[in-house]
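Before anything else, here's the structure in question.
Yeah, one chain of the complex is gone here, protein chain that is, but the others are all in their spots.
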Amino acid sequence: MPDEVAAHAEQLADQLQEMILIREFETRVSSLFEDNELPGFVHLCLGQEAVATGACWAIDDDDYITSTHRGHGHSIAKGLEPDRMMAELFGKETGYCGGKSGSMHIADVDQGMLGANGIVGAGPSLAAGAGLSIEQSDEDRVCLSFFGEGSMAEGVVHESMNLAGVQDLPVVFVCENNQYGEMTPAEDQHNVDGFEARGEVYDMPAETVDGMSVQDVYEATAEAVERARDGGGPSLLICETYRYHGHYEGDPTTYRTDEEVEQWRERDPIDTLEASLVEGGHIDEDEIEEMRAAARDRIDEAVQFARDSDYPDEEAAFEGVYTEEI
Amino acid sequence: MPDEVAAHAEQLADQLQEMILIREFETRVSSLFEDNELPGFVHLCLGQEAVATGACWAIDDDDYITSTHRGHGHSIAKGLEPDRMMAELFGKETGYCGGKSGSMHIADVDQGMLGANGIVGAGPSLAAGAGLSIEQSDEDRVCLSFFGEGSMAEGVVHESMNLAGVQDLPVVFVCENNQYGEMTPAEDQHNVDGFEARGEVYDMPAETVDGMSVQDVYEATAEAVERARDGGGPSLLICETYRYHGHYEGDPTTYRTDEEVEQWRERDPIDTLEASLVEGGHIDEDEIEEMRAAARDRIDEAVQFARDSDYPDEEAAFEGVYTEEI
Amino acid sequence: MPEKSMRHAINDALSEELARDDSAYLIGEDIGKAGGSFAVTRGLHDEFGGDRVIDTPISEAAIVGSSAGAGLTGSRPIAEIMYADFMGLAADQVMNQAGLFKYMFGGDVTVPLTIRTVNGGPGSNAAAQHSKSLHGLFMHMPGVRVVLANTAYDAKGLLKSAIRSDDPVVFFEHMELYNREGEVPEKSYTLPLGEAAVEREGADVTVVATQKMLHYALDVASSVADDISVEVINPRTLKPLDVETLVESAKKTGRVVVADESVIQNGPASYIARRIEEEAFYHLEAPVEVVGVDDTPIPFSPPLTEAVVPDASDIETAIRGMPRL
Partner (left out) sequence: MPEKSMRHAINDALSEELARDDSAYLIGEDIGKAGGSFAVTRGLHDEFGGDRVIDTPISEAAIVGSSAGAGLTGSRPIAEIMYADFMGLAADQVMNQAGLFKYMFGGDVTVPLTIRTVNGGPGSNAAAQHSKSLHGLFMHMPGVRVVLANTAYDAKGLLKSAIRSDDPVVFFEHMELYNREGEVPEKSYTLPLGEAAVEREGADVTVVATQKMLHYALDVASSVADDISVEVINPRTLKPLDVETLVESAKKTGRVVVADESVIQNGPASYIARRIEEEAFYHLEAPVEVVGVDDTPIPFSPPLTEAVVPDASDIETAIRGMPRL
């Protein structure tokens, strides 16, 4: 393990920096929400940063991702700017979607981010479609599809994985098993021990991955991405992870114990990576503090940008429904 | 095998009789359809008789089944009368549904037959519901759910098996793998080698069964039914079988070879059972001829009954939409 | 009469009906131990146990499809679909299964299924996938009854009737009305499906309004009372629709506004307008005016939402725009 860290120290430091940024973004969103500065509601990925970062590290700018209602981490990992994301959360015209989407539908198709999605299970079908587009145009892109373990129960997720399997589409299905769908434990919703068997059902390699380790997620994704680019078809990764906050901000989380949260926090993807980088002498505490400060500054700016931005004009409300006046 | 036959000779003879009746029904429907005596279109189960008979033999009168667009065999095996079935195919008021359903929706809920269904994949969710009813009322009934391998791709089938799995519902999912969904081979629609792995996904025993052997289907179903009655939850049976006719009557079946059909016909569930019963001395040719004659008579009567019946009155068209006038 | 929130009134209805009928059960996502995403089913899991208040996987098609099957086999399922927006995932199970069985199977069977779902709260800024009012889609499906919860009183009385109905009913609650209080009798009661309520009598203009729009309409009716006498009608059920009551009022006032938070295009407000124009044509001073969402998804940003979603001022404008007042 120390060898592993040494071999990838530079990349791990960069990944650490990104995870810190995601955490700072989410932490700030949490307090902005508590202070009633944000309309609507938000779902945060605190604790799950390693999945977003590790998986997206394995793809390129012109690759695609599909995301979920818990999508801020995916967006940042795909290269979206915190300022325009934050502006979107504020409902401002400078947001990625001009204030029309909010947290649950942030998208930047030019950047390959095909959207957070408020419909559980919708992403994988879009990912299959991106895969079809890639095949149509004979590109060697890939699409990562993030989805929660809860969405494994949705019919369209099954249909999409089956379609990807029979069509050998270049899609990597990244299941984030954060142990709960809303307030209900995963065990009550599926045979969680059967997640991997879906690989056999859909004729794709399936692997359970430590979702608290950015390196593990990265490596598993990189392998799946390479296979997909080489025409080897889709893969399924089940990343075991945890969300520290509730399902939504404000969720009293009565369905789980503090001990459980504590146990997962001990495996925190940021803390553990920091510790091993420091231990291996690849980075020192000061550098980590600098990373944190940089993240804070970046998010400070994002919040300022969002606050300073204007709300969209009312007319915008009726624009963009169709390509031409209808 | 001869021992097996000897041990069950009486039951096998009864099963043979029923399979002959199904075959006679379907053969007659085929020619009535060709002669333009039947409105709409029909999907026949010629070749698949052993699945319907073997599976339904393992349940009781007050158990339930759900069926498909290819449902005549299931209906007969569940104890529906050929005369009222035939009248339904003719669109007559004496039909099981007063002429409103036709081939694709024949039902007799009192008899536990919850309907043929024109929507591929609909049956399993109804079966899960029957399972829930059974649990609610603490009965020890079960529900068999027949569905084609093609419907394995439908999202709701996945959702229903998952729900049955987590709720331990008393449902036996009977997949009839007749190798094609419409004109497309099963291999183009799924990883057919992965059908059994669904058992692991949904935490239920799964088994591949020779669907051309009524005894094999019966035994596998009986075991699954017993487990379900004992609170052991659902099971999945994949019955390998074949439809001799096209997807619908009139289908030119250009997507398969005569050799393929011939190979399956060599394993014909009726012929092979006849042969082994005769070989074992449990039945003689005359008795088989009597069975055929009896089936012919029964279907002759059914056709006569259907022809002699009246069409429903026009007013009936607007009745039965709601329980009360609306 | 005591005041209760609509949430509370619905919870009471569910509790009473579960107690009354052993064949009734609740099924849905997070409705059990968690008490429902909007706390509507709170306490019922404790009261009736996990067998009668069933938490499911995230599987809308299986929730409704299984309920259709359970309805056929002697149960009286009460399914919850968390947002009406998610009903698209169970559209087949309503349109081709639950709604058709009785007819297709010859008329003798019943499918006593109630689907509770929630029309969006565009005002909660949950954006396009969590804000729609979708009762219009289900009015177009034969065999299916469509009922709205417009007041706490209605919600309780109509939900109990919906549950007792032997037909499949889609029962639409409204996100922004859950906290709204209204008078609810202590005693158990039901309200018939298919009877509209004249919530306020008036002589000049009829406003037919649903859900949030009904409350706006009542506010506007009060505030313009010095100038204009507005009759406010709550249709309560959309299938069956009490055309008679609507038409009677239209004939009296000669001026009608229909306000509903759905999309106008092929939507419920247009249909109600049409039925009134059809039946009261020669009594109308002007075509019916419709207030709703004009062919636009619900945006996230508050000023955009306000622009798209109708409110009291839109109803007032429509009233004041009526000729010869």
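Order of writing sets the chain letters: A, B and C. Residues in each chain are counted from 1.
The definition used in the following text is that a residue touches a chain if its C-beta (ideal position, glycine included) is under 8 Å from a C-beta of that chain, and two chains touch if they have at least 3 such contacts.
Note that the structure is predicted; figures quoted are calculated from it, not measured.
S.K.: Which listed residue (C:54, C:118, C:137 or C:257) would be found touching the missing chain in the intact complex?
M.R.: Of these options, the touching residue for the absent chain is C:137.
S.K.: Looking beyond the chains shown, say which of A:130, A:152, A:172 or A:186 touches the absent one.
M.R.: Reading the full complex, the residue touching the unseen chain is A:130.
S.K.: For the chain that's not shown, point to the residue among C:96, C:125, C:249 or C:305 touching it.
M.R.: The single option touching the absent chain is C:96.
S.K.: Touching the hidden chain in the complete assembly: which of C:40, C:170, C:273 or C:291 does that?
M.R.: Among C:40, C:170, C:273 or C:291, only C:273 touches the chain that is not shown.
S.K.: For chain B, enumerate the residues touching the unshown chain of the complex.
M.R.: Against the missing chain, chain B presents residues 39-41, 88, 91-92, 97, 99-102, 104-105, 117-121, 150-151, 153-156, 181-184, 188-190, 255, 311-312, 314, 316-318, 321, 326.
S.K.: Please identify, in ascending order, the residues of chain C that touch the omitted chain?
M.R.: Touch with the absent chain occurs at residues 85-86, 88-89, 91-96, 99-100, 103-104, 127-129, 136-137, 139-143, 239, 262-263, 265-268, 270-271, 273-275, 277-279, 281, 284, 286-288, 290, 293, 295-297, 299.
S.K.: Against the chain that's been left off, what residues of chain A make contact? List them.
M.R.: Touching the missing chain: residues 64, 66, 95-98, 100-101, 105, 107, 109, 114-115, 117-119, 122, 125-137, 155-156, 159-160, 162-163, 166-167, 319-324, 326.
Here is the rule we use: only the chains that are shown with their structure count from here on.
S.K.: Closest chain to the protein CA centroid?
M.R.: Per-chain C-alpha centroids compared to the overall one single out C.
S.K.: What is the chain whose Cα centre is as far as it gets from that of chain A?
M.R.: Comparing chain centres, B lies farthest from chain A.
S.K.: Distance between chain B and chain C based on Cα centroids, please, to the nearest Å.
M.R.: A distance of 40 Å separates the two centres.
S.K.: Nearest whole angstrom, what separates the Cα centre of chain A from the Cα centre of chain B?
M.R.: 45
S.K.: Show the residues in chain C shared as contacts by 2 or more other chains, in ascending order.
M.R.: Answer for chain C, listing residues that touch two or more other chains: 56-57, 59, 61-62.
S.K.: Residues touching two or more other chains, restricted to chain A: which are they?
M.R.: Answer for chain A, listing residues that touch two or more other chains: 153-156, 188-190.
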